[in-house]
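Missing here: one protein chain of the complex. Every other protein chain is in place.
Each chain carries a letter (A, B and C) given by its place in the written order, and its residues are counted from 1.
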Amino acid sequence: MPEVAVRELTMAEAVREALSEEMRRDPSVFIMGEDVAEAGTPFKVLSGMVEEFGKSRVIDTPISEPGFTGVGVGAAMTGLRPVIDIMFGDFLTLIMDQLVNQAAKVHYMSGGAWKVPMVLRTTLGASRRSAAQHSQSLQAWLSHVPGLKVVLPSTPYDAKGLLKTAIRDDNPVIFFEDKMMFRQKGPVPVEDYTIPFGVADIKREGDDITLVATSSMVQVALGAAKMLEEIGVSAEVVDPRTTWPLDEKTLIESAQKTSRAIVLDEGYEKYGITAEIASVIATGAFYDLDAPVKRIGAMHVPIPFSPPLEDATIPTEKAVFEAARAMCKR
Amino acid sequence: MPEVAVRELTMAEAVREALSEEMRRDPSVFIMGEDVAEAGTPFKVLSGMVEEFGKSRVIDTPISEPGFTGVGVGAAMTGLRPVIDIMFGDFLTLIMDQLVNQAAKVHYMSGGAWKVPMVLRTTLGASRRSAAQHSQSLQAWLSHVPGLKVVLPSTPYDAKGLLKTAIRDDNPVIFFEDKMMFRQKGPVPVEDYTIPFGVADIKREGDDITLVATSSMVQVALGAAKMLEEIGVSAEVVDPRTTWPLDEKTLIESAQKTSRAIVLDEGYEKYGITAEIASVIATGAFYDLDAPVKRIGAMHVPIPFSPPLEDATIPTEKAVFEAARAMCKR
Amino acid sequence: MTTESKQSAAIAGSGSELTLRMYSNMQRIRLFEEQVNQLYTRAVMPGLAHLYIGEEAVAVGICEALRRDDYITSTHRGHGHCLAKGASPDRMFAELLGKEAGYCKGKGGSMHIADPASGNLGANAIVGGSAGIATGAAFSAKYRGTKQVAVCFFGEGALGQGLLYEVMNLARLWNLPVIYVCENNMYNEYTHFSETTAGEILARPAAFGIPSESVDGQDIRAVHTAASRMVERAREGNGPSFLLANTYRYHGHHVGDVSREYYRAKQEETEWRAMRDPIQVLTEWLLKEKIADQSQLDEIVAKAKTEIDAAVAFALQSPFPAVDKVGEDVYA
Partner (left out) sequence: MTTESKQSAAIAGSGSELTLRMYSNMQRIRLFEEQVNQLYTRAVMPGLAHLYIGEEAVAVGICEALRRDDYITSTHRGHGHCLAKGASPDRMFAELLGKEAGYCKGKGGSMHIADPASGNLGANAIVGGSAGIATGAAFSAKYRGTKQVAVCFFGEGALGQGLLYEVMNLARLWNLPVIYVCENNMYNEYTHFSETTAGEILARPAAFGIPSESVDGQDIRAVHTAASRMVERAREGNGPSFLLANTYRYHGHHVGDVSREYYRAKQEETEWRAMRDPIQVLTEWLLKEKIADQSQLDEIVAKAKTEIDAAVAFALQSPFPAVDKVGEDVYA
């Protein structure tokens, strides 16, 4: 990007700034969810917004996820741009019908007559000792559904730019935020900017192996890349940023260049995000790969509460490092 | 299997026979769902069962999928073996919380103290001109979830044996039936038998290419195999029968033998069943494959109503034939 | 247009253009549905359809109390709602046959017809699935200050869906201009509603503080009067209401449901047809009140028949969408 004024913001601040700027720009944008107003969400992501925009645009709801998501769909069909807040990604289980049978299909079923410009913000990620019902990363389900777009920002910069794109998009967009990243800082330009969907970002250039990582796993991949550097392995870290649309070209080209790839995602590994991306790479870079594409996701168990057990279920820098080292035969 | 008395049953009859035999054997087994009693379901799969077992064991419910699925979970935890009937697989969207956050996790979250021996029967498959909300094949979502088992029978024989295993299993099992197969006949032995989970079945032996297919796609694969035979290509058709547990070994060995594989599933192709299986094969048979593993699933669109459009979204024998022919360079 | 709805409310129950228009629209729906049944039996229509015959007074009585820019959400049994709100039969038939000229370019079919021009947010094949959408449209109308009203049509089977209670709570809390219309035709598919519904239906909206009434769904003047009251209440900013319309479907749950004796008595069907037919009830009133004589009514029916026949012909001759259209309209 060009030379612009930049300052450090946390992921939470970046999200809040994107929402606030879009709400100032467009009166049809509003926020609806549990404890979003005075409380500013339990993660304090929206702190201060109700003071600026008032209770008519930052709206506390009862604990009725299917109900207020459905209200979001109807509001989006009739001229508004709702931003629905689902506190924990685990609660997506409650709104799958509104998202999948309603929001995702309205445009197509009506032959293009109606559209649903709705953003659904929710969270992902374990390791907060929140146990099996508050720690899941369910992005694979939604990436599977035609009619939805799925965004997984890994930095404050990406979060702000992608969220603005999501709000301006005329389709239902599911926006996943990693709970562990809310306090993580990163550079964010002062100027208005957006980031297009379907464009992967190379977070680190490298020659020997490609580490494809989403959301929370980007930091893990970068950490592993540092460790690999020390043993002389140059790792490239590629972040798809959106799993739908998916920038297959960039992923494949990186793997063709390095001839090795590991795919990382915090969702359950089986039938997860890593399966699609690994299979895209295995096909697209078939004649260039020196080794099978390796997948690393969450262990196939409900996420346990006990710290030593929970830690064993999530991909770690060390695990990625070891896998990469083995693939590169060091 | 050994020499036994065999007769032809439809898929619906095989399912009904499995349920009836298990209900005679075990009084703790009961059926609950919409229009399951006198109506015997809209597909008539359960016709006659209420006459034999009475309304206390074949129970009509209100149109409350989350409610009666939740009742199933609680009943399963306390000594019963519910068989919950969800008319269309599309309605899984309504019960994901009960299945994923409750049924799948109870055993683990309680450290093994409670278990949930529940079977959830539902349907999959398009091409009935039922449009976007009555045609989906959502097995990928459930295969992604630790704690669940997922069964996809493709013949009356498999349906009966696998359903009996499901009912006797102490875990929540999701059992998908293809609506288009209910009237399809096949040989079923008279004697009691079960089929273990996690054991793939080779529906047709072949040497040149492996066609992995689930549920409704097994017939498509067999049809394509016939067409391929005519051009001198010998296709092996492998049916995993359960996507979780998944018989990786048999799939990989077949691909190693033929050195080519196409994976077929009627669910959406992106982030679907075909992604996991293709990636398992691409990794396991990495050094034996002559070509990238090919995936064929439903087109990434909500399923349209209009016949010419709907037909274009589903994998066909011809599409599989063409893909296989190209891979085998004929 | 507000005036129209005010007026219609005012003159409901007295003779009027409105009453004749309601007569005409009920006839149009019935003729439409009879053609649908034909198209099915002649195997010209793909899939199935759920006929509205017997329930015409509910959709027409309510939609005649609405402005064209008011919203409705509809159900799998939605042809009546769609016509009553102002869609035209030709594009509807085209949709039912999966043709390019259909309201949804053939992509939706019978269970998903939608029409922005007449405020129809769409039929829905998920029972109760549109309760959130209708409530959201009402939220939007209030947010935008347009004084539009949203009507959520659903069958009594949808009372089993928890979503309905979640959104009724929201509608009351936020005072939204939405009317929940429960079409009680006594059957959830093949099960009598008494086997699926505990307590008193009207007590359910009441529990959320929503004013509710029940009405004879076969008496269109009663339906229209009650609906007009509720529409006014919503438009004036006084929030949601709930209307329970007691009615009956003459045909099967869907066109393929022909042998019904195992779940309801033939006699029940004949009694409703003979004694409670909404078109007959209005006809008798129109003649008694001398608002129209038989020949005028026959003329209305003849006009309707011509329109419907032409619509079927249009749909039959119009082309299927080109296969390459399948990938369009997934994303806006």
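Note that in this section contacts are C-beta pairs under 8 Å (C-beta built on N, C-alpha and C of every residue); 3 or more make two chains touch, one makes a residue touch a chain.
Note that the structure is predicted; figures quoted are calculated from it, not measured.
Asks: In the intact complex, which of the depicted chains does the undisplayed chain touch?
Replies: A, B, C
Asks: Specify the residue from the set B:P117, B:G206 or B:G272 that touches the hidden chain.
Replies: Once the missing chain is taken into account, the touching residue is B:P117.
Asks: Which listed residue, C:I29, C:A114, C:L164 or C:V223, touches the chain dropped from view?
Replies: Of the listed residues, the one touching the omitted chain is C:L164.
Asks: Just one of B:L9, B:M23, B:M109 or B:A312 touches the chain that is missing; which is it?
Replies: Counting the whole complex, the residue in contact with the absent chain is B:M109.
Asks: Among B:G89, B:G125 or B:P146, exactly one should touch the missing chain; which is it?
Replies: Counting the whole complex, the residue in contact with the absent chain is B:P146.
Asks: Touching the absent chain: which residues on chain A qualify?
Replies: 34-35, 38-39, 42, 60-64, 66-67, 90-91, 94, 128-134, 299-302, 304-309, 312-313
Asks: Kindly note down the residues of chain C that lie in touch with the hidden chain.
Replies: Residues touching the hidden chain, for chain C, are 159-166, 168-169, 172-173, 195-200, 203-204, 206-210.
Asks: Where does chain B touch the missing chain, residue by residue?
Replies: Interface residues of chain B facing the absent chain: 30, 56, 61-62, 64, 66-80, 82, 97-98, 101-102, 106-117, 146-147, 149, 170-171.
Throughout what follows, only the chains that are shown with their structure count from here on.
Asks: Based on CA centres, what chain would you say lies at the far end from chain B?
Replies: C
Asks: Just curious, how far off is chain C from chain A if you go by their C-alpha centres, in Å?
Replies: Measuring from centre to centre gives 41 Å for this pair.
Asks: At which residue positions does chain B touch at least two other chains?
Replies: 90-91, 94, 131-133, 299-302, 304
Asks: Could you list which residues of chain C touch at least two other chains?
Replies: Correct list: 104-108, 112, 124, 126, 129, 162, 330.
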